[in-house]
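To start, I am sharing the structure in question, which I have written as structure tokens.
Here the complex is missing a single protein chain, while all its other protein chains stay put.
Going in written order, the chains are labelled A and B, and every chain counts its residues from 1.
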Amino acid sequence: MPTRNVVLHVADVHKSFGGLHALSDVDLQVEEGTIHAIIGPNGAGKSTLLNVCIGRLAPDTGAVVFDGQVITGKQPHEINQMGVVRVFQTPEIFPDLTLLQNVMVPAFAKRDGAFRLNAMQSVEKRTDIRDMALHWLEDVGLAGQKDAIAASLSRGDKRRLELAMGLVQNPRLLLLDEPTAGMSRHDTNSTIDLLKKFKGRGMTKVIIEHDMHVVFSLADRITVLAQGRIIADGPPDEVRGNPKVQEAYLGGAH
Amino acid sequence: MFNNPARNDWMLLAGFSAVILCLPILLEPIGAAYPALMQKFCIFGIFAIGFNILFGLTGYLSFGHAAFLGVGSYAAVWSFKLFTMNAIPAIVMAVFFAAAFAVVVGYVCLRRSGIYFSILTLAFAQMCYNLAYSVLTPLTNGETGLQLTLNDPRVVDGLFFEPSAGLPRVDLFGLPISGGGYAGFYLCAITLIVCFYIAMRIFRSPFGMMLRAIKSNQNRMRYTGFNTRPYLLAAFVISGMYAGLAGGLMAATDPLVGAERMQWTASGEVVLMTILGGVGTLVGPVLGAAVIKYFENIFSSFDDHALHGVLGFLPNSIENPIVSFLSLFVGDGWNLTLGVVFMLIVIFLPGGIMEGLRRIWNLFNRRPGNRDAMPVAQTQPAE
Partner (left out) sequence: MDAILLQILNGLDKGGAYALIALGLTLVFGTLGVVNFAHGALFMLGAFCAVTFNKLLNLESVVVDPEKTTAWGSPLETRTPYVEAWLGDFGVFLNDYSVPASIMLAIPVMLLLGIAMERGLIRHFYKRPHADQILVTFGLAIVIQEIIKHFFGANPIPQPAPDAFAGTVYVGQILGMGQTLAYPWWRIVYLLFSLGVIGAVFAFLQFTTYGMVVRAGMHDRQTVGFLGIDIERRFTVVFGLAAVVAGVAGVMYTPILPPDYHMGMEFLVLSFVVVVVGGMGSLGGAVAAGFLLGILQSFASMNEIKSLVPGIDHVIIYLVAVVILLTLPRGLLGRKGVMED
């Protein structure tokens, strides 16, 4: 295996809620420029793991290291400014804004991340931001509705919008929580194409997914979680053949 | 609808300015064309525009905004007492002290959101009100209210003029501001136009867009890399400065300030104005302020006698019950009318008067696709 930089290191993370061990001794390394899939049955702790990575939850023990820096305990906006962006499972968008504005806001965050009191500037004059946002709306296929209010979108379209909101920040690490749930087969395929497009361009992706079609067409490496523990970790073919995984998760159905 | 938004904004500003400057002519038919009332429209318009920058853009409902108005008023009167009767330094001081105070209050209150924020601001305002009546009496003159006296130092004025007999008037380089003249009105009117312009720029700026995004989904803002607190604090302080400015103008046109100006009822009033006019719109708050102040003026002056006069053509058996019912709503009952109207607006027309106008407009201009054509401006009508 070629040695690449480890961009994200989840080091011996343990997290429990009351008596429930959501994550036990999870140790995970994500290499730069890869697409790393995390799979596992419901309740395996996948979403908890993502929440720990973006600072929404603090681990009981262990730490999350991004690019050599410990990010556990940092504020969500600080983690984002370091280049970690998350796309949520239930679409987190700005429902009252237009699609274009929805993408422009994160674009501003990328450009003017720290607080700026640009109260006398006109949004219209920031064509750089606007073009950037439009470009990504086109890529996810929503440019035609750029002036619609985001709340009016279908669930699948909201997810694509959120994907654009994540990509416009050109993150170093993109965490995707079931990016294709609720999408039609056609949209799923175009999303896969979109994600493939950025493979190896310095953007690392961690993806949680139920849809095995998506996982096996995208992932460079797969980690399997069950009951808060890692039961397998390796390239897709290796994981597919792993009897432990088949028993715990695939159940031979796929 | 297809021309560029920047030009629409200039037209809106030009139209707004024209209407404000021509108020003395426009209001003649409805009997409201006297400066004392019109300057009230302008002052409360400024107050409401400022409140709307906070509530309309960020969704943070402050129930203590009158405190900033009060601080501004006191600061202005102190400027008259200590330095000069010129209105400019007084207004500058009003804005400065309101801003400083807003930084402190905002820093504390903005650590919580939603209902907690409303209650915290309410608590702060009540605290100021209580203090103004008690310990701070040397600064506020307690129940009597702070006013000008003959033996105020007025250091700067003393250098240039011989003190005249009687209380001096607030002036603007010789133009009399206090006392209900046209100069006072035009000072307020021009300030209102400037404030409107600044608010318009804020609405159209990236900063304004961030505030709207915070209102829409604050959590998402945090995960987008924004530290939302400075944005909120900035909005809060700007909004407090508007309130201070309004307070300063209020003191300039009538240099007598009582603590009741800071009471929660006064905070409630600006909430009513903004909601009535239309939250989140540019023109709405000004419209709401004018409508409330106008009808307050009319309704308060009505009494049973006037009602009997109007309804005199009816037979007594019908007239008397109607009069006694209507008398609930006029005179001292004006607040009741206000409460009822306010409830009806919140229940049936949450967008306020502007929403109503838009609905009527759409009724007559039903063209397909018209509504989605200009989404950036969707919170305010272009007309």
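Definition applied: contacts are C-beta pairs under 8 Å (C-beta built on N, C-alpha and C of every residue); 3 or more make two chains touch, one makes a residue touch a chain.
Just so we're clear, the structure is a prediction, and the values are computed from it rather than from any experiment.
Chemist: Could you tell me which shown chains are touched by the chain that is not displayed?
Modeler: Within the full complex, the chain left out of view touches B.
Chemist: Touching the hidden chain in the complete assembly: which of B:E28, B:D304 or B:D332 does that?
Modeler: B:D332
Chemist: In the whole complex, not just what's shown, which of B:N8, B:S113 or B:N227 touches the removed chain?
Modeler: Per the contact definition at the top, the residue touching the missing chain is B:S113.
Chemist: In the complete assembly, which of B:A75, B:V170, B:M210 or B:V271 touches the absent chain?
Modeler: B:V271
Chemist: Out of B:L167, B:V194, B:I298 or B:M343, which residue would touch the omitted chain in the full complex?
Modeler: The one listed residue touching the chain not shown is B:M343.
Chemist: For chain B, which residues touch the unseen chain?
Modeler: Residues 59, 61, 108, 111-116, 118-120, 122-124, 126-127, 130-131, 133-136, 218-219, 264-265, 268, 271, 275, 328, 332-333, 335-336, 338-340, 342-343, 346-347, 350 of chain B touch the chain absent from view.
Note that in this section only the chains that are shown with their structure count from here on.
Chemist: Taking each chain's centre as the mean of its CA atoms, how far is chain A from chain B in angstrom?
Modeler: Chain centroid spacing, chain A to chain B, equals 45 Å.
Chemist: If we count contacts the way the header does, which residues on chain A are in touch with chain B in the complex?
Modeler: My answer: residues 54, 75-77, 80-81, 85-86, 88, 92-98, 101, 104-106, 108-110, 112-124, 126, 129, 147-149, 165, 169.
Chemist: Taking the touch rule as given, give the residues of chain B at its contact with chain A in the complex, in rising order.
Modeler: The touching residues are 4-6, 198, 201-202, 204-210, 212-213, 215-217, 219-228, 230-231, 234, 238, 372-376, 378.
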